[in-house]
Structure formats: structure tokens, C-alpha cells
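What follows is a set of notes on a single structure, which appears directly below.
Of the protein chains in this complex, one is absent; all others appear in place.
So, subunit A:
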Amino acid sequence: MREYETTARSWRPWLMLAGLLTAVTLAVFLGAAGLTAGEVWTALMGEGDRRTDTIISHIRLPRVLTGMVIGLHFALSGALLQAVTRNPLADPTILGVSQGATLAVMIFLLITVYWDSTDGSILFAIPVEYLSLVGCAGGLVAGLAVFLLSMRGGLSPMRLTLMGIALGAVLHALALGILAGWGSTRVESLLMWMSGSLYARGWQHLLYLLPWTVLAFGCLPLLRRPIGLLQLDDAAAASFGLSVQAYRSLVLAVAAGLAASAVGVVGPVGFVGLVVPHLARFLAGPDGRFYLAMVALLGAGLTVGADLLGRTIMAPGEVPVGVVTTLLGAPFFLFLLRRYG
């Protein structure tokens, strides 16, 4: 009976994988440059002319792969945070990670580029290569601050949530304050980052992300079972043999690392971390064996899909992926509210 139930559902992760591959394939073959499928294929085989080769291997491929990895980061981070805060509406913003990253990026730009300068054209001289690292660092600092502020309450889910929301609000207000005092000609590049864009994301961004991805995948098998226990009362989890504080800290650290590195690269991408875990739960069914795998696959696939939609729907213009995920995710969010409200 039990065996039957598990095999009946084991096709679902494969379906997810097929969905992800479809999204990735479409995302590689379709785009604003209007290449034919044949041209893309020869470029992929390494035999394309210089123009198609540049478009495919230096623009489109790294963008698709980066989209995949950040989607996976946000979705897994959301799943971990929902489990550890016992809050079905938690997502990476709940630790203040997104807000911390935004503020850090702003302060960085303010100091390095715009300090003592009124030249609007300097926009193009943004030190892009450092943005990801600065954003990541800002996000991690915010996450760490929330963690330390919650320590006194024994890292209770309630205290974590409240501290995260409070600190996040403060950081967000500071960021908006800086934005308001900013000359209007300079806002554009920042707004692009803040809306969560995969525009011009290349191989080096993927390199910033991958160490975190590898680290997280190393930890996940160790966290799978404790995550189940962390959804119970602290007392119940501890009496079942879990060192609650230690594992909660580890889960938070992994979640913060995943979210901060992703925010650093693309800016805050809304709703992936919130919605994907629920979608995965729905698809995985009550037997949650493939839950985390499904979260990763769905997060990657949906983000690539959303980015594809964003860059083709009004080509050559572009809708940032963060806007697309939010527009697609909001109705689902309302559905969730109805379900839990």
C-alpha cells in the first residue's frame, strides 16, 4: 500500500525536470535578437558566426543559467524559511535580506560613483562587478542582525519573524530615503536593479552564485529531516532528539546565504520564494519525499520562464523578471491568503 503510494507520485519530479528543460530550451532559442532555431543550434555547437556566437554564448546562455540558479536560490530559501519560522507566508524578505542588500547597493553606488559628481553620463561607469558582492554582503549582514536580535528569545519563530519584519522595514525606509534624495537622472540604473533584472547577467554572476549553491546542496541532505522536526513545537522537536537551536541556526544560515547571493546578482525578485514552496507542496502531495527537489526544479523553471516572458513579450523592450514573477505570483498569493485566512 505504502509502496504503491510512493511510486504513484514518483513521476512528478520527472515532470518537473521535463518542465525545467522545456523552459530552458525555449529560453535559449527564443529572444529579442530574432535568431532562427538553426542559427542557435550551430552557435551551441560552436560553429556559429561571431554575432550569433556572442549572442548565444555570452548573453543568452549565461543569462538563462543565472536565471535558473537564482530561481533555485530564492525558492529553496523560501522553503527553508517557511519551515523554520512555521509561517506559510514567509519568504526571503522576512529576514531583511532583500532590504539589507538593496541598502548596501545604494550606499555603495552613492559613495563610489556619485560622490561629489553631478555628471549623469557616469551611469555607464557603474562598477557592476562589485554590485553582486556588495549586495550579498549587505543581505548577509541584515540576516545576521536579525539572527542576533532573535537570540535572546531563544530564536523562537515568532521573535525571528517580528525582528526580521522590523529590521527589514527600517532598512527599506533608509533605502527609500536615499532614493528620494537622489538626482533623478541617476535613479534609472538603481531602479532596474531594485525591480530584479536578469539583463546583462553573464558568466561572472554565475560564478558568484555557484559556491553558495554548492554549499547549500551540501547541507540540504543533512537538513531534510531536521526541517520536518522544526515544524513541530520546540519542546516536541527537542524531545524527539533534535538540537533545536543548532539546527534552526544552520537552516537560517543556509537560507540567508542562498537569498543574499541571489539578491546580490539580480536584485530582489518577488514571490518566487513565497509561492514556489506551496506549489511544490501541492504537487508533491502529502508524501513529502521529493519536496525540496521539487522546490529547486520549480523555482529554476518558473524563473527562467518568467524571464523569457519578460524579454520577449515586448521585445526589444524588456520587463524585469522580478516584475513578471510578482505579477504572476500575486494572484497565487491571494489564493493562499484565502486558504489560510
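Simple rule for what comes next: a contact is a pair of C-beta atoms (placed from the backbone, for glycine too) under 8 Å apart; a residue touches a chain by one contact, two chains touch by 3 or more; residues count from 1.
We take it that contacts and distances are computed from a predicted model.
Peer 1: Which of the following names does UniProt give to the chain that is not shown: "BolA family transcriptional regulator", "Energy-coupling factor transporter transmembrane protein EcfT", "NADH-quinone oxidoreductase subunit L" or "Iron complex transport system ATP-binding protein"?
Peer 2: Answer from the UniProt record of the missing subunit chain: "Iron complex transport system ATP-binding protein".
Peer 1: For the chain left off this view, which of A:L26, A:L110, A:L133 or A:A238 is in contact with it?
Peer 2: Checking each option in A:L26, A:L110, A:L133 or A:A238, the one touching the absent chain turns out to be A:A238.
Peer 1: Among A:L222, A:A315 or A:L334, which residue is in contact with the omitted chain in the full complex?
Peer 2: Hidden-chain contact among the options goes to A:L222.
Peer 1: Using the document's contact rule, name the residues of subunit A that touch the chain not shown here.
Peer 2: 2, 5, 86, 88, 221-222, 225-226, 228-229, 231-233, 235-236, 238-243, 281, 286-288
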